[in-house]
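A single protein chain has been removed from this complex, and every other one stays in its place.
So that you can tell them apart, the chains are marked A and B in the order they are listed, and the count of residues begins at 1 in each.
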């Protein structure tokens, strides 16, 4: 799978995405080659909760010409060079004025930072700090940004997989950052290939929704349309971001702190061999801020590798293909996939036996006691599951009482259902 | 008391017990000399929950004659030599066929194992491993089991002590193992002598029931008849097994995990000088599996010394008189007796004073402050009990707030009731 991840990474990389515009649309179209997305266009000016969908931004070119006639900060070389959402500009400016529109990271002089100005009209350029230091103070600079900011629409895409139940699992990722790798291309890539995996599974109990939207405003626009559906049907959700490197797993809990999404993610990580860290909900984050806002309080967490702001390359040109690992993305897809397996498995059962233990022997389920050869763990797991299937515990709780992965109970649960020893709690 | 324990141990030891049959009946008759048991006979073929009462098994003799004419595995020497519930057999068999019916413990070559085959018709012999290794492969063996397996009944016995309240305390033990000491003769012995102790007490608040039944099927048959009474009246119960050695106490909690039986046992152990270990409910166990099954979920735990499967002699001929200690059994009876005292003590009281502390002085309950001599602990215990008697805490909770044994509050509670400072919460 990692070759496919790399192939799509290379396709998506050069595109200049933003929270609206053709770069975003093109990216969603490429992702549709992996799983077909249904696109929604939300018109500029539409009020979505406390927010307003902004004008659509498109950009064709941008650069600065120095007094010496050198062309620098060329958008076509690196789309990070222009402040995202910059208004058009085409004029001569003196050094002092220019400096008010330039951004760099002095402590990382080789990096071009990623800067945006979505809701305050402005223009600007981002450069490595060496270049900024080398600019002469005399003479005029020509600044040129060929962009436009006008009524249009904001685009988001969904892939919805119906299951037996209307109750659904959500994976939400964002597609609004220009050329950066861990944050954010890893998010849409992992989400799309996870979706393709889940689509292959048969007998899904839950429905699955995969959302590809611009961060913040895109999810707010999505919730404006789909919020009531989410309130009614969402069982567990995850914001998929920063899943591109091979750092240890970081699971950020939902604001509910102990929702199903949290319990499942913690259980899977606990019984994996991977190092991990569980963190409480906090407001320094991504779209879980919208899902978990007081008006929604949805069960949405976020399983990441090295999170935003915890690696120096974050939000700079150094967050590039060298920083990420397609093997690690594949691993992360496997972990998310295990989360889905556990969500599918984790129900509450009740015993069909009115009192005492069932007699397993007469059902051919208990090895005769004169036969010294049987797997004690499996038979104990069997009895343990039956003993706690009183309608009060789910599979995670039952497994954790034995200090074991819930996934180890899968075949036993199936056997018990088949033998009509238990039934799903209605 | 330990001489009496030993006397009855010696009487019960040689009998070949099983889950039905005359050995079981004879054992219950001997126990009736200590406390009178009311016996119940449950006919073979009766459906009890998911189970069916099996045919009755009786055995008179069993042995093997080797090709050399030696008689080995004589039932009359040790009743463990025959697989419990073996069907009758009387024939010549070759070495290979014989071997399919022999059992030993290679890693404990001196021990005869204890094997049963209740629900699958079969026959077999158990021997020490040395003997098995010495058997010649040539020639025929004569195998002889003079048993029968035919419709009859399963027997259990109860001793019921009525108290002021119908609410009851249950002690449940089993009597279906042949000649073994810790598991199981210690169980019926400790239970019977504990019953005799409790019977001597006056003013019992609770009623007490002592059950002597074959393991699993016996308790299932008991619950078939008495289950609704248990659901209505049972306040706390204990399965009494593996109480014969001087190992540390092991308390296995009920499936409810924090039921009254659990809180009382933990409290008594905590404030005893004995080493102990508390364990959660698990399905590797004894009759608590039936009491705590989803259909019942009764408050039944089990206070043991060294539990089943945790000592090498378990379920072999080495679990014999040498392994157990009658002094230790006496101690265990004292601990169970203390549990009963605490159950009797542990009520919830409410203050009769409408506000503020009562004035103890005018009731002659507070030492004058000019008298420098009084037991500060007792007076503090007094005030502490009154301060927390608001109908919200039981005596265990009140005592644990002071980090003390609840039994230390006995005389103080009596004084407060007498002075009409508190009344039982209705």
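By definition in this document, contacts are C-beta pairs under 8 Å (C-beta built on N, C-alpha and C of every residue); 3 or more make two chains touch, one makes a residue touch a chain.
Since the model is a prediction, treat every value here as computed from it, not as a measurement.
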Checklist entry - Which of A:229, A:258 or A:282 touches the chain that is not shown? => result A:282
Checklist entry - Of the listed residues B:1, B:161, B:387 or B:407, which contacts the missing chain in the full complex? => result B:387
Checklist entry - Where the complex has a chain not shown, which of A:129, A:177 or A:255 is the residue touching it? => result A:255
Item to check | Residue of A:143, A:223 or A:303 touching the missing chain in the full complex | outcome: A:223
Checklist outcome for this item: Where subunit B meets the chain that is not shown, the residues are 350-351, 353-359, 361-362, 368-370, 372, 380, 383-384, 386-391, 401-402
Checklist outcome for this item: Against the hidden chain, subunit A presents residues 48-52, 83, 103, 115-120, 122, 124, 216, 219-220, 223-224, 227, 255, 280-284, 289-290, 292-297
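Everything below uses one rule, namely that only the chains that are shown with their structure count from here on.
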Item to check | Approximate Å spacing (C-alpha centroids) for the pair subunit A, subunit B | outcome: 56
